[in-house]
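Dumping the structure here so I can ask a few things about it.
With one protein chain removed, the remaining protein chains of the complex are shown where they sit.
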């Protein structure tokens, strides 16, 4: 969560390619680990901090997009806590910075929260949403999950179904064939195929691209992706770019 | 959570009808309210206690069934926390007491947890499961939700879809027509129809019964329900009974 | 298919209640029974006539609505044939008469045909569609069938899911709870409950009304139904009326 590290990453990418869409996480700082003897007292591993602290780097670095997690759930042995009130406080900072939130949805209740946040004006459509499938214990990956989650979205939303771990490339095909976008990268999976570690994000993007193209799809350039999502074009360095790699 | 009050309720019902299936809650004691200034510190409204404390009355009173909530989620402005570890500790007490758990599922990830608990032997099938629909923020009530949730169950599970609030009777019809059981009562809804407070649990059960019968179904007696769920028959007072009212 | 009989029914109903919505069938005249020895030769039971003949009474009597079946299918041991070309010829007569077609859909392919007929201008939206469930061999009744069929409709369509035979009242509840209208009557089912013959259409409508009202719904008056479907109000005899009974 060091601002300096976030800044270095953003600046080094921007220096190489200003047109690439940068999507910076706001996930860290949301974990609570109940202690064994008294579960209401935070135990070791707890990272929970005030919501404004979790988006400090967004206000400063103003990337194109940042994540906004709507989940309160078990995540392995830890608990992730994003209360509606704290999500509103994070969204205020993100909105004030002019950054587009990517709404991360880990289970169906998160979509209900998203729809309430749209109604009360905390979020503004069209929404850019992700279904995160495969975290224990949230959405599990399957065609049914994507179709069910999609049925809960506003009709003008753009969505991506994401598979964590060994279903990362299943999710690429299913998301595309269900009308969604695709995402892969080392945040979500470290294997590029059964038993083979991915050599790089680029290798995973190439594989995802091949799957989409085999299914008759096309990968958007950064410019086209900016149009689809409703981001402004950037002034310089307008080289064509492939998928926005999520870091 | 007073043992004396639980005991009084159980004994007064048992005195009237020993055959009725008693399903006693273990829900209280699971809430965490992050304080505004430092979310990792429990604020007012927090009820979180060690898991063994939450099932103390089950070990003593040994009802036919008790609830076992698998949710960690936002529940209004509060957070409900049921970690896999703490659920295992509660399940141990319930199993040792010879009580059948009714697994309460508030979103799809809870079903993934249930399936993991079946695999590691914490729970034993056939499962008795409930889909709780309408809590903000978990499953929302719809035919899609029931079909999706049902698709995640083991094939030998018995299930009931429950609607909280104004969809309580929608859930009765949809659950029955999707192959499930039905449940109504003042824990879930206080209106029996738009704008009309329910006079009693009995009135709600009568209405649920009419809906099921209009759809060609039949209400099981307590004995038949005991067979379906796999509960032993009780020795005395075997009067026919209607739906097991949930309190 | 006698015009005189159609006329007598229409006039006697109109004389009692001009506001009631009349929906007259165009189903007869579409059956082909292949002969055993040479299946391309029509055998006994064949009723197939030129399409204009099947809608002659519509041009003359101009009811509010008439059915338009889009199915080519096995229907018991007979074959129902409605080719795209012949459906277009029937639709022309219906459109010229200013009558609203109720599009009867017996399987998913019929919805694909409906969508093609909307594209080429044969039909004009918003569509009034029915899913007929339970004919052997078309759609079979279930919540899945209604949700799947609904997913194939244009977003502005009005629909009713209909259950043939013992699922007639299942379909009432499921159609209403899936956002559709309801229909019952002696064309679709002769039993009002398991083993009990329906005494009348009116008794079936009363039961359907009770189910809808128990689920929190309201039955439209004829006037309201005319607004929903996009039919003109009629000038006289504007008594309130219940469901449009299908004959």
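The letters A, B and C name the chains in turn, as written, and every chain counts its residues from 1.
What we mean here is this: a residue touches a chain if its C-beta (ideal position, glycine included) is under 8 Å from a C-beta of that chain, and two chains touch if they have at least 3 such contacts.
From a predicted model like this one, the values you see are computed outputs, not experimental measurements.
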Only these shown chains touch the missing one, namely A, C
From C:13, C:49 or C:97, residue that would touch the chain that is not displayed:
C:49
Out of C:144, C:213 or C:227, only one touches the absent chain, namely C:144
Check the options C:11, C:116 or C:213 and report the residue that touches the missing chain.
C:116
Sole touch to the unshown chain from A:10, A:174, A:205 or A:220: residue A:174
Omitted-chain footprint on subunit A covers residues 143-144, 146-147, 166, 169-170, 173-174, 177-178, 193-194, 207, 210-211, 214-216
For subunit C, which positions touch the chain that isn't shown here?
32, 34, 36-42, 46, 48-51, 72-74, 77, 79, 81-86, 106-110, 112-113, 116, 135-140, 144-145, 148, 151-152
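Note that in this section only the chains that are shown with their structure count from here on.
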Give me the ID of the chain with the smallest distance between its Cα centroid and the all-protein Cα centroid.
B
Suppose chain centres are the mean of their C-alpha atoms. Which chain sits farthest from subunit B?
C
Note: subunit B sits from subunit A at a C-alpha centroid distance in Å of 34
How many angstrom lie between the CA centroids of subunit A and subunit C, rounded to a whole number?
47
Among all residues of subunit B, which ones touch two or more of the remaining chains?
144
